[in-house]
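One protein chain is absent from this view; the other protein chains keep their places.
And now, subunit A:
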Amino acid sequence: MSEFKSGSLTARNIHLAFGSNKVLRGIDLHVPRGTTASVIGPSGSGKSTLLRVMNRLIEPDAGDILLDERSVLADNPDELRRRIGMVFQQFNLFPHKTVADNVALALNKLRKLPKDQARAKALEQLDMVGLKHKADARPGNLSGGQQQRVAIARALAMEPEVMFFDEATSALDPELVKGILALMTDLSKGGMTMVVVTHEMGFCRNVSDTVTFMDGGVVVETGPPDELFSAPKTERLKGFLSDVL
C-alpha cells in the first residue's frame, strides 16, 4: 500500500483566538512526507482546533500553512481541503445517503467523475476497508467501527496528500478501537502523511514517527515517541503521561 501521493505539511507560528480566548499561541508543526505525527495533550489544549486550522475549516489569525513546502493560505480553501482528508470522532457520515453514496458524493460532484465511475471507485475504496458488502446500507445501520471505516474510505477516495484523524477512536466501543487503529497503522505504513490527534498512547508510541505534546495552545514538547515517552523533559508532559498511562 504505497499508492498514496503524500505531501509534507508544515504549520508555522499559528495563532488563533476566539474573542479574548487565545486557543493557539504560536504553534509550529512539521510533518515530513509519508510520516505520521501524533498530537497529544489534555482536552482543551487546542489539538482539534489545530487540525481545523491546518485545513482552514477555521482561518488562523496569524501564521502560515504549507503543503509540499508551498504556502496554501492564498489558495481557495475548498480546493485545499480536497487535498487533505479528515476523519472525525463522531464519524459524521451523511445519514440520508447510502454508504456507497457517502464515498461517491465528492468524487462525483467535486472530482467530476461520472456517477458510475464514482460508484466503482467508491466500491473499490470500501473494499479496502472491508465493507464493500455494506455499500447499499444506510450509515445508521452500521456499527460505530463500520461507520468509521466508511468515513476513512470517504476521505481516502479523494486521494488526499495528507490525512487528519481527530480522535478517530474516542467514540468507539473498546472492542472496536483496535480495528480502526489497525487500519490507521496500515495507512501509516503505506506511506500516507498523517496527523493524528489521539489519546491512544500505544498508537503514538508504536506507529507514529513524531509525537507532539500540546498544552494551553502551545507545543510543549515534540520529538520521536521513544524520547518523549521514556524521557519527558517538562513537568507538564510528565504529569500528563502519568495521568494517561
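The working rule: contacts are C-beta pairs under 8 Å (C-beta built on N, C-alpha and C of every residue); 3 or more make two chains touch, one makes a residue touch a chain; residues count from 1.
The rule is short, and it goes like this: contacts and distances are computed from a predicted model.
Taken from the listed names "Amino acid ABC transporter permease", "Beta-ketoacyl-[acyl-carrier-protein] synthase III", "Cytochrome bc1 complex cytochrome b subunit" or "TonB-linked SusC/RagA family outer membrane protein", the protein name that UniProt assigns to the chain not shown is "Amino acid ABC transporter permease". Residue-wise, the contact with the chain that is not shown comes from A:G145, picked out of A:G7, A:G41 or A:G145. The chain not shown here is touched by just one of A:L57, A:A120, A:M201 or A:V218, and that residue is A:L57. Of the listed positions A:A118, A:I180 or A:L237, the one in contact with the omitted chain in the full complex is A:I180. Residues 55, 57, 78-79, 81-82, 84-86, 88, 90, 92-96, 105-106, 109-110, 130, 138, 140-146, 149, 151, 154-155, 158, 175-176, 178-180, 182 of subunit A touch the missing chain (whole complex, contact as defined above).
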